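Structure below; questions to follow.
The complex is shown incomplete by one protein chain, all other protein chains being positioned as in the whole.
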Amino acid sequence: MRRNHMKLLMHQRDDTLRGGIRTGKYSLKACIACHASQTSQSVTAEPTNFCQSCHSYAAVKIDCFECHANKPAVNTALQQVKP
Amino acid sequence: MNIVLYKLQGGSRGHYQLLAGLALMLVLGVSALLYIEHHGHIVTGMNNQFVWGLPDVFSIFLMLSGPGALSVALLASVFGKVEYEPVAPLSGLLAIAMVFTGLMLLMLDLGRPDRASEAMLHFNPKSVLSWNLYLYSGFMGFVAAYLWSLMEPGMRRFTPWAIGLAFAWRIGLTTGTGSIYGFQVARQGFDSAIFAPMYIALSLSYGLAVFVLVLLLACRSNSIALGDALMARLARLQVIFIGVGLYFILIHHMTNYYFTKNRDFELFILFDGGIYTMLFWFGQILLGTLVPLALLLHPRIAQMRARMVASVVLVVLGAFAQLYVTILGGQAQPLPLFPGRQVSSSFYDGIVNSYTPSLPEWGLGLLGLGLLGLIVTLALRLIAFLPQRLDDAALQKHLAKQALAAS
Partner (left out) sequence: MKRQNLTPSDAADTPSSRRGFLAVAAAGMTGILLAPGVRLIEIAQAAAAGDAVSAGASSKVRWGMLIDSTKCSAGCTDCVTACNTENGLSGGTLPTDSQWIRKIEIKEVRSGRTQSFPMMCQHCAEPPCVDVCPTGASFKRADGIVLVDRHRCIGCRYCLMACPYKARSFVHEPLTHQKPDVPRGMGTAEACNLCVYRVDRGEQPACVAACAAAGHAAILFGDLNDPASEIAQRVASYPTRQIRENLNLDTGVRYIGI
C-alpha cells in the first residue's frame, strides 16, 4: 500500500469523477472516515496522523488536502427531498 | 551566406550595469511570482470578471513579437532578400528568446503551474492552448535548427528545410495565438475569425520593431557600424507592416460597428470606455500607428537613426496599448446574456467592470522582460550572432558577392 497508494488513488479518482462510481472502495471520504485520528479528527493535522506520519518522514508535501477535506463528514440531519 | 559572425564584447562597465539591471528585474519578478504562488491570485487585480490581466498582455506581446522578429530571417532565407542575410542570425535569436519568455510568462500565471505537466500528458485536441504546446516547441526547435544550419560550416544545405518548417510553424503559431480569442463565442470583443490574420499582421509590425530596437542597441553598444542602406530597408519594411496591421484593425472595428449586435461593444471601446478609449485612440492609433508612420514616411523629419528609434519605441508602446484594449477591454464589457434588457446580479452581470493591475502583476511583467533581456544579452556575448560591420560598404560588398555566387 505504501508503495502503490498513489496508483490506487489516481485510478479510483478517475472512476469516481468521470464514471460516477462512488461506492465505498472508491471513496476518499470513506478512507478518511476510518483513518482519521481520534484526537485530531483528521488524517493530516498532526505529524502522527495517518497520512502525515509517512509524509512528514519522507518530507513529501501532500497535495490532496489542498482541495479535499482532511476530516470526516459530520453526520447532522440534512433536509433531503427525494425526487 | 559566408558572413563572418562575432560575439559582442563584454567587460565594459556599461555591460555589467546592464546585466545588473536585468538581474534586478529578474529578482523582483521572481519575488512577485512567489508571492502570487503562495497567496493565490487574490493578491492580483484579477478576479472572476477580469480573468486574464496584465501578465497576459506581456505574454501575448512576447508571443506575437517573437514570430514577427523572425520576419527578417524569413525574408533572407525564404524570400531571397540577400541584403538581410547579415542580420538573419540575430532575427532567429530574438524569435526563440521572445517565444520562450512569452510562453514561460503564460505558464507562470497559471493557478497551478505545478500541474503544467498535466497539460503535456492530457492533450485536448480541440483546445487552442493545447496546440500551443506543439506550436511553440516546434517553432523554437525549427528556428534553432535554422540557426545551427547557418552557423555550422557546411550545413547550409539544411537551411531551406529548417527555415521552411519555421515559416510554416510561425504562421500556425500566430494563428493559434489569435484564435485563443477568435474562437471564443461568448464575448462581443472576441468572437471573430479575423483575429488569426489580424494577429499575424500585428506580429509582423511588433516583431520587426523589437528587432530593430535590439539591433540598434547592440550595434551602438559595440560600435558596429550600421549603415543607412540597411536602416532604410528596415524602415520601409516597418511602414508596410504597420500599414497591414492598421488595415486589419480597421476592418475588425468597422465590422463590429456595422453589426448591430456588437455595436455596444464598439461604442464602449471607441467612446465610453474610459481608460480603454484613451488607450485605443491615444496609445494604439495615434502613438502606435499614425506617429510612427509619419516619422518613417516624412523625408524631412530629423535624421534616419533618430526617426527609427522613436518609431519603433512608439510601435512597441502602441502594441501594449492595443493588447490592453483587446484583452482587457474585451473583458470589461458585460456578456450579452439578454440582449435588449438591463441585467443585474450579485455576480456583476450587466455592468462594466473595472480592473486595476496590481504590483505583483507588474512584477510578473518585469520577470518576462528581464529574462528576455538577459537571454539576449548573454547569447550575444557568448555566441557569435552579429557581423563586424553593417555599414553601406559592407552591404554592397555582400550583395556583390551574392550576385557573383548566384551567377
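The first chain written gets the first letter, and so on, giving A and B; residue counts start at 1 in each chain.
The rule is simple: a residue touches a chain if its C-beta (ideal position, glycine included) is under 8 Å from a C-beta of that chain, and two chains touch if they have at least 3 such contacts.
Keep in mind that what you see is a predicted model, and the values were worked out from it rather than measured.
Across the whole complex, the hidden chain's contacts among the shown chains comprise A, B. Residue-wise, the contact with the chain that is not shown comes from B:Met120, picked out of B:Met120, B:Ile240, B:Ala294 or B:Ala405. Only one of the listed residues, B:Leu24, B:Ala225, B:Met278 or B:Leu335, touches the absent chain: B:Leu335. From the options B:Leu110, B:Ala193 or B:Ala393, the residue with contact to the chain not on display is B:Leu110. Within the complete assembly, residues 10, 13-15, 17-22, 29, 32, 66-69, 71-73, 79-83 of subunit A touch the chain that is not shown. Although one chain is hidden here, its contacts on subunit B can still be listed: residues 39-42, 46-52, 110-113, 115-116, 118-124, 126-130, 132-134, 137-138, 140-142, 144-145, 147-148, 151-153, 180, 183-187, 331, 335-338, 340-349, 353, 383.
Just so it is clear, only the chains that are shown with their structure count from here on.
Chain centres here are Cα means. That of subunit A falls 46 Å from that of subunit B.
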